[in-house]
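My structure is below; once you've seen it, I'll send some questions.
In this view, the complex is presented without one of its protein chains, the others remaining in place.
As written, the chains take the letters A, B and C, and residue 1 is the first residue of each chain.
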């Protein structure tokens, strides 16, 4: 499951299900000298769709890295009408963090970053508040305070997109960022913006879910990490988890217990994204 | 937590919070020779409400059982404007089971009954299908097949109420009973009808929650046991739990995993009810 | 994950890891007209072992069922030095239940059997106590009361083996059977005897684990289902789970909570075994 060691390539594939897909993909790798490290596939029998994640060692692979995509498409992908992504473990993904005032997810991600837990670069933090600036800067991360109002939202998003492009960002993590992104902004990073919502969606979407959970008297609370789509809190779910609560827990206790849950659930989702394990189909994820 | 052993009494209390409640209740018991076995209290600071469950040994208690309620009300309850229930562990509660065709919760409860796991009597099973008749009857339980249609619903509920009264039933467990009870029926057994719903409410109320959960692509599914109120799937929650699922789980796998969850969650709720641990306030439960 | 629908074949494979295994196996299936339904593989990089479970539709498969094993061995297995098992979903496995006096796992399995939850036949129940006889017999299952003492153990095990053979039993489930099986007996059903132990092994092996867990003051208790080997409670683990406990839980509460855990954990292990998802290597399981 880890990517220490020799460089490898990862293909994420989906296509209409029919005979011969597995053999064609594995043959492409085998015939060209690749050693398969991981292979996972899944068929959705209702939709008739085939999904696959395959990782192979590049050490003796005959096709040069910059030609693999072209060759795969020509020899295999086109024949099966595949949608595919190709990743290389040697390429370190570049993440931008968006944060507001609640620091727990932000601190948690930076601690993982500082200790080298993930293979990732974090060159950019954007916030609508100035509070987290010193924390970002002590790790040498570029910090931008871009307060957002109804009036300046379009302008600030333009600035954000500029910064993201300037830092060559691959994907964005919203670490309890308390602003709703516009559809236009989201369209620039499809399936590349990861949010953490503090409820077990689809229960309690929107604002103040812990207050709603307390009012409803639930016995478990949850957190949900998902890709951001145009519809609020309705994107494809990557990871969820829950923790038990009781009548003894006031709203502030739900918030306290929820903090730990949110940071762990978000970190797991980012981990799956980083290891190129997530495929989105419709509004669901396959997490290989 | 168990009620083996000497007979004891249990008081479930709630009242406006103010000084002196705990001391007044404990004094009532202590001065009359009772030994406190369990005491749990809870204050809802937002609502300003005090809740208590207290259990004491009746062995040397000076007040006879049939006078305890009266004395308590006069000496303590009235002064603090208390709502209270008094239970005796020597009295075995009488449960009726409502079931349709899905047998897992039904079998699970009967297995607990047959093996003496719970202190309960189950003299009556009512079903809108005939299938479970032989299972009930082999344990000597009175079984009534009362099919329900839009036309005969009022009539059949009248018959059900008659049977419940005739068997001196204290509370009803809906073991995946697939009929909606009328408001009038529910009003006969307030906070005494326990249902199991196959989702983590408030997500996915109503019909076919596993199909909805699958379509939404959740990573956990749940089950919720609650007291039945006039509003469908919206009554006070007694117990909830969840189990992880993944993209590999088709709807039929959610149903399979859910079955085990439903029976365990329902059994825990019934257990809390049987040991007189549940207090309802507004739409929330305190489970001591 | 389910086996409703058309007949299919399942191969469970392990062998030394090297290039070309996946392609050789998938080619064997594809070239002979099989459609792959599920494929899961795993490599243990430390041990250098490759594991695979592959299931394919037999509808258009060119090789007749009774020749598949021979052909596979000749064309693929021998070349890669494979150990493999071949199963057909059309063949319904035959299970024997061993039980003593604690009924919860036994009742739970019989309820699944009676309701058709599993594709299994249970023609035989063996017990060292007479108590469960009537329960088995009301489902038409052959029940044998074989009390075991130090003196008659060898003799009774001989009788058990005779009964197992007579009923053409594929695998045995010990549903809280409180006798230790001899090494000789176990050797007749390698990786085909499933036990449930009432602790999260390797903590608290042997007798009275709930008492030990209580004395140690643990905050979670567990249950472990494993294949039986010559060393007590040390066989390959198929499934484990836990439940939270607190200081409020006396030993009898641990036993009560543990009962529900045991029956669910055992049922999950049996489910994995029934769907031919478990591979044993050394003292570990791969559960595909």
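Keep this in mind: a residue touches a chain if its C-beta (ideal position, glycine included) is under 8 Å from a C-beta of that chain, and two chains touch if they have at least 3 such contacts.
These numbers come from a predicted model, not from an experiment.
A.B. asks: For the full complex, which residue in C:50, C:185, C:200 or C:271 touches the chain that was left out?
C.D. replies: C:200
A.B. asks: So one chain is hidden, and I want to know which residue out of A:18, A:31 or A:138 touches that hidden chain in the complete assembly.
C.D. replies: If we include the chain that is not displayed, A:138 is the one touching it.
A.B. asks: In the whole complex, not just what's shown, which of A:25, A:237 or A:264 touches the removed chain?
C.D. replies: Missing-chain contact among the listed residues: A:264.
A.B. asks: For the chain that got dropped from the picture, name the residues of subunit C it touches.
C.D. replies: Against the left-out chain, subunit C lists 42, 45-46, 51, 200-204, 215-220, 222, 236-242, 246-248, 250, 283-287.
A.B. asks: With the missing chain put back, which residues of subunit A would touch it? List them for me.
C.D. replies: Those residues of subunit A that touch the unshown chain are 1-2, 4, 103-104, 107-108, 111, 114-115, 117, 138, 248-250, 252-253, 256, 259-260, 264, 267.
A.B. asks: For subunit B, enumerate the residues touching the unshown chain of the complex.
C.D. replies: 19-20, 22-23, 26-27, 30, 35-41, 43, 244
In the analysis below, only the chains that are shown with their structure count from here on.
A.B. asks: Taking all residue numbers at the subunit B/subunit C interface, are over half used by both copies (same) or under half (different)?
C.D. replies: Copies use mostly the same positions to touch.
A.B. asks: Let me have the rounded angstrom distance from the C-alpha centre of subunit B over to the C-alpha centre of subunit C, please.
C.D. replies: Each chain's C-alpha centroid was found; their separation is 36 Å.
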